[in-house]
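Structure below; questions to follow.
Here the complex is missing a single protein chain, while all its other protein chains stay put.
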Amino acid sequence: MNPEQILFILFGAVALIGAIAVISFRHPIYSALSLIVTFFAQAGLFVLLGAHFVAAAQVIVYAGAIMVLFLFVIMLLNLGTLSVKGMMSGKLKGLAIILGILFAAEGIYIAVNALNDTAVASAEPTTAAVTTTTYDIGELLFSKYLLPFEVTSLILLAALIGVIVLVKREGQEEN
Amino acid sequence: MALEYYLVLSALLFTTGVIGVLIRRNAIIIFMCIELMLNAANLAFVAISRSLGEATGQVFVFFVMTVAAAEVAIGLAIIVSVFKHQQTINVDEVNSLKG
Amino acid sequence: MSKELIVVLLVAPLVGFLINGLFGKWLKGSEKLSGWIGTLVVLVSLVCSIIVFASLHGGAAPFDETLYEWITGEGFAFNIGFHVDALTAVMLLVITGVGFLIHVYSIGYMHGDEGYTRYFAYLNLFVFAMLILVLGNNYLMMFVGWEGVGLCSYLLIGFWYDKQSATDAGKKAFIVNRIGDFGFLLGMFTLFAAFGTLDFGTMFDAAEADNFQKVFGASTLVIATLLLFVGAIGKSAQIPLYVWLPDAMEGPTPVSALIHAATMVTAGVYMIARSAVLYEIAHTGQVVAWIGVLTAFFAATIALTQNDIKRILAYSTVSQLGYMFVGVGVGAYASGVFHLVTHAFFKGLMFLTAGSVMHAMANELDMRKMGGLKSKMPITHLTFLVGALAIAGFPFLSGFWSKDEILHSAWGSNPLIYGIGLVTAFLTAFYMFRLIFVTFYGESRVEPEVASHLHESPPVMWVPLAILAIPSALIGLLLGWGGHESWFHEFTKNVFPEAHHDASGNVLVFMAISSVVGLAGIAFAWRRYSKRAPSDEPTGTFHGLLANKYYVDEVYNALIVQPVKNGSHFLLWKLVDNGVIDGIVNGVAALIRFIGGLLRRLQTGLVQAYIISMVLGIVLFLAYYLFFT
Partner (left out) sequence: MENMPLLVLILSSVVKILIIVHMLIIGVMVMIWAERRVSGWMQDRLGPNRVGPQGLLQPIADGLKFMFKEDLIPNHVDKPLYVLAPAMLLVPALVTVAVVPFGSSITLFGYEIPLHIADINIGILYILAITSLGVYGVVLGAWASNNKYSLLGGLRSSAQMISYELTLGLGIIGILMLTGNTLSLRTIAIEQGAYPWQWNFLIHFPAFLAFTTAMYAETNRLPFDLAEAEQELVAGYHTEYSSMKFAMFFMAEYMNMIVGSAVTVTLFLGGWHFFGLENVGGPVWSGLISFGIFFVKTAIFLFVFIWVRWTLPRFRYDQLMNFGWKFLLPVALTSIVVTGTLWIMTGSRLIVGIGNVVAAFIVVSIVAGLLVMNKAPEPAIQDDDSRFAPTALDAIE
């Protein structure tokens, strides 16, 4: 086993355990923390894949912003009388897990077999750890994907306005 | 590391997210599970990007993150509003649209 | 005569309408301003009309131009276009001339009314619509104007909308007119089907072409002209659709003068005169003439027993319109239009005078409560006398000339029509002077309270009266001297097809007979009414029949209104609407409700249940994709 494999197993295991913990913990705050762990493990996987920028962005965006927001809301609602309920009732749960297993099986099948005859599989396998620099991504973003990039700014703007409208209290004066 | 391992991991993470969405009652956790699914997709993107030796997949991850951020902001705002009105965020209790 | 001139002529009243209509609220503070704006724009039109008339009289060619295409489509095109010839010019002068004077008169008459600006807005709009009616160079334009004046008529009859009788009268006028307009529309469709166009010029040329008869046959034109005439019956209040006009007197008196005496009601006459070519080919003039003469007689008999000044004038208008139809029906188009012109002046004058009386009498209309007004209102009396003499055919006054021409032509066409017309002339003189004697002469029966402030009308009202009185008296002499060789006939000779029958007999004989009949009527009225008022109760069956207007309204009510009402109520509402339509609607709803009830069970309100079905779908689809393709 080379270091990369060891690290993959380590990060992968942490990610998976974290993910399962997310859906298992009763209290949302533990779920959120588990999710943060998963995200960190994924950031590690990204580093393994040579995607340093994505790894950093993963931590900044998910761990640094999105999850803080989650915690924030959990705490905010926790102040009230939030009845913490766990799982759904039996039948639905069983059906969900069966479906999930089928779904996973199919996903794994695709991952192992179905990609054989696609461009991904025929691409020259890269053995050396190729590092994608921020520069590369920036270049793509501002040339080939300029329009989508600009559109994302619109999405963010729309979200911004939407949130303001949603949380603004009735009749609240601007000040 | 072969691509398959990453893709299998991605599939497993995604499935975990799907199951979480299906079995949890708390809207916030359901939301987290959605994030989990998005992240699983991101993992697949980056892995394939690496396999193809180009950065396009990572650019897509960037877009996914943007959408996720917007979605979380809106979603949480909705959850807060729902909580204000209904005093609960358990999805089985928020069923005014029940036929 | 330029395009610009016509446009200014046409648009000026529209501008007035827009100003008064849109900014009336701000003008309300100074109602004088609003009235003068409305009047000035009509003055602009009048000046333009005079220029148009002068240039046509000076020998200019008729104007016919298309301004722009209105509706175009596969194989048809309707244009906004104008046609100005002698007939149009005459109509323009009548509309804008009488219209202008009535506007002036209205400034005084409507003084202090709540809806002052609204009134002038409607009046301007009416002038605009009427101008479109006479200026258009195709039937569609004419129809636009036709409907426009109908609308204004409705609005103005129901002007005092807080008065139940006024709104009822407005609705009655509108609905009755609708029947006529329906005929007009059908006539238009028929013409379009036959000619593929509605342009006067093109259509008349095609109709006169020899091969038209071969292609379509005369029956098409017979149907078309009769249908058009149905429109004219409605608009010009002929039998059987005349019932709306007497009720229309609920509107302000100047409106009665302008719309329901001088201009709008003559639209039917104008239309037939305009379509003279078609009527000549279709030989449907006889129908027109018979309807006309019967209406004339019928209305005149009713007028004999009425006591309401304006109603007498209204029936008189119906009767005189009948004369005009006799004129255009027997092919004497110029005579018919000539009578239209003279009638516009003297009937307008009489209505305004009646308004003046009303004004002085605190809106009293029943002439049994008047009497001896001559001394209190000398100008009003004098002008009314002029009008009455004119309509009665007093020698050398205007009615004498125009009516005489029509009767003369009728003799040439059908002596029976002539005979009835002559009797009607006698009746006309009788009831008019009955009105005069009862109102202005004899003992005063005015109630003391009213009598105390009985007064002559203000100058802004009597000056138009005086001005109108002059043409009422003299226009016949000026235009009609010389019978069929008169100035008027010369001026309009290019417009109408040549009369195909010769007026037989000596003109002077006819004149003498008419004069004698008219004078006899006057004398008879003098003998009967100069000293005493009409009795309150009808004497005798026939009198009662007349006083109740032959029970026509009642008959219509029983024969048409009630059946329609009942039919609507029981058949359409109860059966069709409640049973069939509601049944379908409710049935569809019930069906959907049933299906929805079944589908409702899927709608658990639980998000996860929905997502599970989604995931199930994905799993199945993936399975199919992976293992079966």
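The first chain written gets the first letter, and so on, giving A, B and C; residue counts start at 1 in each chain.
Throughout what follows, contacts are C-beta pairs under 8 Å (C-beta built on N, C-alpha and C of every residue); 3 or more make two chains touch, one makes a residue touch a chain.
The model shown is predicted, which means the values in this text are computed figures rather than measured ones.
Taking every chain of the complex into account, the chain not shown here touches A. Residue-wise, the contact with the chain that is not shown comes from A:A63, picked out of A:L45, A:A63 or A:A111. Although one chain is not drawn, the whole complex shows that of A:I17, A:L76, A:A105 or A:I155 it is A:L76 that touches it. Considering the complete assembly, subunit A touches the hidden chain via residues 29, 33, 36, 52-53, 55-57, 59-60, 63-65, 68, 71-72, 75-76, 78-79, 131, 133-135, 173-175.
FYI, only the chains that are shown with their structure count from here on.
In terms of their C-alpha centroids, the spacing between subunit A and subunit B amounts to 6 Å. Centroid to centroid, with C-alpha atoms defining each point, subunit A and subunit C lie 81 Å apart. Shown for subunit B are the residues that touch two or more other chains, namely 18, 22-23, 92. Across the assembly, subunit A contributes 88, 92, 96, 99-100, 103, 110 as residues in contact with two or more other chains. Across the interface of their complex, subunit B is touched by residues 4-5, 8, 12, 15-16, 19-20, 22-23, 28, 31-32, 35, 38-39, 42, 45-46, 48-51, 53-54, 57-58, 61-62, 65-66, 69-70, 73-74, 76-77, 80-88, 92-93, 96-97, 99-101, 103-104, 107-108, 110-112, 115, 119-121, 123-126, 130, 132, 136-137, 140-141, 144-145, 148-149, 152, 155-156, 158-160, 162-163, 166-167 of subunit A.
Per the touch definition, subunit B reaches subunit A in the complex via residues 1, 3-20, 22-26, 28-29, 31-33, 35-36, 39, 42-43, 46-53, 55-56, 58-59, 61-63, 65-74, 76-81, 83, 87-90, 92.
Within the complex formed with subunit C, the subunit B residues making contact are 18, 21-23, 30, 91-92, 95-99.
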